[in-house]
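What you see is the complex with one protein chain gone and the rest in place.
And now, subunit A:
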Amino acid sequence: MARTLSAPVTVAFDYTRSTGPVVGRFLTGLRDGVVVAGRTSDGRVVVPPPEFDPITHEALTDFVEVAATGTVSSWTWVPEPVKGQPLDHPFAFALVTLDGADTPFLHALHVTSPDEVSTGMRVQVRWRGERTGAVTDIEAFVPLADEDSASPAGGGLLEDHLVTGVVTPVELDYLYAASPEESAFYRGLAEGKILGQRCPACHKVYVPPRSACPVDGVATTEEVELSEVGTITTFCIVNVPFLGQKIKPPYVSAYVLLDGADIAILHLILDIPADEVRMGMRVKAVWKPREEWGTTIENISHFSPTGDPDADYDTYKQHL
């Protein structure tokens, strides 16, 4: 058995960015089939145009169009492409100095073997059919076999429809591992047990267990099985719907201090009208049917009132 439990996790987010006038002009050009460069104070033509001059630090305003053909100034083979790269089979990344520019531009070069690439080779842009104003409007560079066959630039920039924003989806895949202590907690839940750990210095019992006591900074080692009965220390009534919500509002989310624990766990309170839930109320874990259990806190469906008298405030005031 592996020491820790792990599961795949994908973190995804669409970054929405405003482009400003310089990057916006470059991306507008790509949308319209034109590569826009900037002329810097030292007379160099730079692709993509920098927002500010590297020497004078003035805002860059001198734009020029350069060709969609150019020369490879450096390249590297990509034997195992990663998700999101311009091509999903082995290809080359290249620095390409476009005709009319003085500095190279980074993009993919669509070839099928490193034998087909060399520094100094001539290439041209392969435009995407449907373009939106993004660097991916260039699908890739491709070898230019015949100078006369070079695809001309597009129809020119549409000045009155400048690109002002760009959305970049980011998606990252992980194999996320729980700590050994968290793994023990989840494995305990799969057997119907709630496990915590005691700090050897301050003797506080943490549930879920942590790798170190946050008070003392020492590893917690002694395993403690906790009661499934506890006290509501504080709670909130959820009235607002949100994306991914599994229960119809209103419902109660509460901190439950299990008997024998020194830190409350967050869980759901059901089997009682939301407006009757109160601090100090005694509650008990309600488990799902055993055949539905896994290594997850969701084995406990919710907490339900025991009907016992409320706990004295003094018994949980240290835990608020």
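Note that in this section contacts are C-beta pairs under 8 Å (C-beta built on N, C-alpha and C of every residue); 3 or more make two chains touch, one makes a residue touch a chain; residues count from 1.
In the analysis below, contacts and distances are computed from a predicted model.
Missing chain, UniProt protein name, picked from "Acetyl-CoA acetyltransferase", "Alkylation response protein AidB-like acyl-CoA dehydrogenase", "ABC transporter permease" or "Phosphoribosylformylglycinamidine synthase subunit PurQ": "Acetyl-CoA acetyltransferase". Between the chain not shown and the residues A:31, A:110 or A:210, the one that touches is A:210. When the missing chain is restored to the complex, the residue among A:17, A:161 or A:203 that touches it is A:17.
Taking the complete complex into account, A:103 is the one of A:103, A:164, A:234 or A:315 that touches the chain left out. Even with one chain removed from view, subunit A keeps its contact list with that chain: residues 2-4, 9, 11, 15, 17, 19, 23, 26-27, 46-48, 50, 54, 73-79, 82-86, 93-95, 103-108, 114, 119, 134-136, 166, 168, 170, 172-180, 182, 210-219.
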